[in-house]
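A single protein chain has been omitted; all remaining protein chains appear in their positions.
Note that the chains take the letters A and B in the order they are written out, and that residue 1 is the start of every chain.
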Amino acid sequence: MKSLTIQEINTLLNGEVLGETSHHITGLEQIQKANNNQATFIGNRKYAAMWADSNASLAIANDNIDIEPGDNRVIIKVKNADLAMAKLLEVFAPEAPHFETDIHPSANIDPSAIIGEGSKVGATCYIGKDVVIGKGVILYPNVTILDETTIGDYTTVWSGTVIRERSVIGSHCIFHINVSIGADGFGYRPSDDGRGLVKIPHIGNVIIGNAVEIGANSCVDRGKFSSTILGDGCKIDNLVQIAHNCILGRSCIMAGSSGLAGSVTLGDGVIIGGSASIKDHTTIHSGATVGAGSGVMNDVPAGKTVLGYPAVDSREMLKQWVALRKLAR
Amino acid sequence: MKSLTIQEINTLLNGEVLGETSHHITGLEQIQKANNNQATFIGNRKYAAMWADSNASLAIANDNIDIEPGDNRVIIKVKNADLAMAKLLEVFAPEAPHFETDIHPSANIDPSAIIGEGSKVGATCYIGKDVVIGKGVILYPNVTILDETTIGDYTTVWSGTVIRERSVIGSHCIFHINVSIGADGFGYRPSDDGRGLVKIPHIGNVIIGNAVEIGANSCVDRGKFSSTILGDGCKIDNLVQIAHNCILGRSCIMAGSSGLAGSVTLGDGVIIGGSASIKDHTTIHSGATVGAGSGVMNDVPAGKTVLGYPAVDSREMLKQWVALRKLAR
Partner (left out) sequence: MKSLTIQEINTLLNGEVLGETSHHITGLEQIQKANNNQATFIGNRKYAAMWADSNASLAIANDNIDIEPGDNRVIIKVKNADLAMAKLLEVFAPEAPHFETDIHPSANIDPSAIIGEGSKVGATCYIGKDVVIGKGVILYPNVTILDETTIGDYTTVWSGTVIRERSVIGSHCIFHINVSIGADGFGYRPSDDGRGLVKIPHIGNVIIGNAVEIGANSCVDRGKFSSTILGDGCKIDNLVQIAHNCILGRSCIMAGSSGLAGSVTLGDGVIIGGSASIKDHTTIHSGATVGAGSGVMNDVPAGKTVLGYPAVDSREMLKQWVALRKLAR
């Protein structure tokens, strides 16, 4: 177990130390649950009011909050307690799951596949023909990588995830549990007799940039004949649907259970709220935000925030909601 | 195949038997499809009208329904035909899938893991370092349990499910297919250069009580530094998202495709309808109900029913819908 002194912690945070304590800090906890070997965080006045009753020996507090450490306790004042928390979480993160061997003997790896230096392949993983895996990649048990896929350096793939053939995955990505990459897009044509549907083959692939994170049970479908593309730094939450031929710019965020229909384009830095869905062939331009639960049916200009179903400018939607409430009375 | 007499069935149901039949009962079926070795259920008058044309030899009917058995057929009248059906389903449930050996030879189990008496581990399951599994646990093929997770007695985990490290799972739980437990929560901080996003480590875990059921392809993320907690008796349907640091009380119900954003608190006995979604950091107090498809943006008081997007008191929302319909005319 890691154990840090107040001084060691403040070396990381570069804040102002008030008070002193004999306790070492071995972990982080919410203010109501912390014990005296744990640090906690005070980002607003609600939490400041709980400090007196907390057992924590250390609080990292925003410097605009007026608070006294008390006896044998310390406050470190920082500009942004949330950022400080993120830094301390990196320090106190426990070890990742253990690999007994770099390549587990039960993994099935095609002889043509190339596995980079220092990479780990867990039990019963499958790695297909001509797959190329970079350096320092971690595949947890029960991962499936199909033929001709390439995976960049230091990417982590958690158990249950499947990456289909000819995908191109960047470096420093994280794929969480049971992710589905590269399934066929959803497209059919009427059959010649007009009585049914014939599958349109999807012969494109998926291209994912660097530092992309994809949440548990999320899906990115392959393109029809070109590629579905996620730019560098995109962060995708759980149970998100990204259909065939979508193109996401850099650092887009999609929250849980949201979805893009086919051929949607997102600019850079677009934020899609939880459970929101976007109509096919629309474009959400750079810096735009789609509010949670929205249904977007038209293009969204750069920097604009839209909300509601059907989604319009968020201020306009708030007015609609107020107007409807009044009308009902 | 199980075969029961009318008397054996009524011993279980403790109802009033009308009529008699020479047929034994070997199964249950809907009234339109049943054959003369099957029992059916009549919970309302719509089904009572179908009794004359049904081939079933036995109907379990609510005692407030006026119905005659007919020739060589039986009606058992009970207070609640739905409850009676649930009891009979337990009797007629076919055997669960077969395990040739308790621990399949292809399972990969770390030598440090402890597996309780009578537990079964299916083909190509993975059980990591220091995992502790109770008595009578069933892991179907292709389940992955990562390091230091504990699983209580008589819990069943279906194929494809992944439970990540340091999860604490209760007794008598059921995890359906392709469930994802303990993936990282979705949280980032701006990078120091302000041009990207840096992942916030999620070093907490998931704690799940007893008798909890989690549906296929549903996700429960780990907490940031404390735990995501599901209380005893919670029942979670398919494709449900439960984000980091959510806390669910006892016996909450979440229907299919619903979702909780980060740090949502549910009291005891809360019901979340299908496809509903709840904003981060809100509290739904005990006994409250959220209607299907709703988007909840504010706390919900105990016992209240909310509906709509944005969700308000359900009667108020029904008035809004009526008012809008009138306005459009």
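Going forward, contacts are C-beta pairs under 8 Å (C-beta built on N, C-alpha and C of every residue); 3 or more make two chains touch, one makes a residue touch a chain.
Keep in mind it's a predicted model, so treat the numbers as computed, not measured.
Novice: Hey, which of B:116, B:136, B:196 or B:256 is the one touching the hidden chain?
Specialist: Of the listed residues, the one touching the omitted chain is B:256.
Novice: Give the residue, chosen from B:116, B:274 or B:287, that touches the chain omitted from the document.
Specialist: B:274
Novice: Among A:55, A:106 or A:150, which residue is in contact with the omitted chain in the full complex?
Specialist: In the complete complex, the chain left out is touched by residue A:106.
Novice: Residue by residue, what part of subunit B touches the chain that was omitted?
Specialist: 27-30, 33, 82-83, 85-86, 89-90, 92-94, 96-98, 100, 104, 106, 122-124, 140-142, 158-160, 174, 176-178, 211, 213, 215-217, 233, 235, 237-239, 250-251, 253, 255-257, 274-275, 292-293, 308-309, 321, 324-325, 327-329
Novice: Since one chain isn't shown, list which residues of subunit A touch it in the complete complex.
Specialist: Touching the chain left out of view, subunit A contributes residues 106, 108, 110, 124, 126, 128-129, 142, 144, 146-147, 160-162, 164-166, 178, 180-184, 186, 188-189, 196-203, 217-219, 221, 224-226, 239, 241, 243, 257, 259, 261, 275, 277, 279, 295, 309-310, 312, 316, 319-320, 322-324, 327.
Heads up, the rule we're going with is that only the chains that are shown with their structure count from here on.
Novice: Nearest whole angstrom, what separates the Cα centre of subunit A from the Cα centre of subunit B?
Specialist: Whole-Å distance between the two chain centres: 27.
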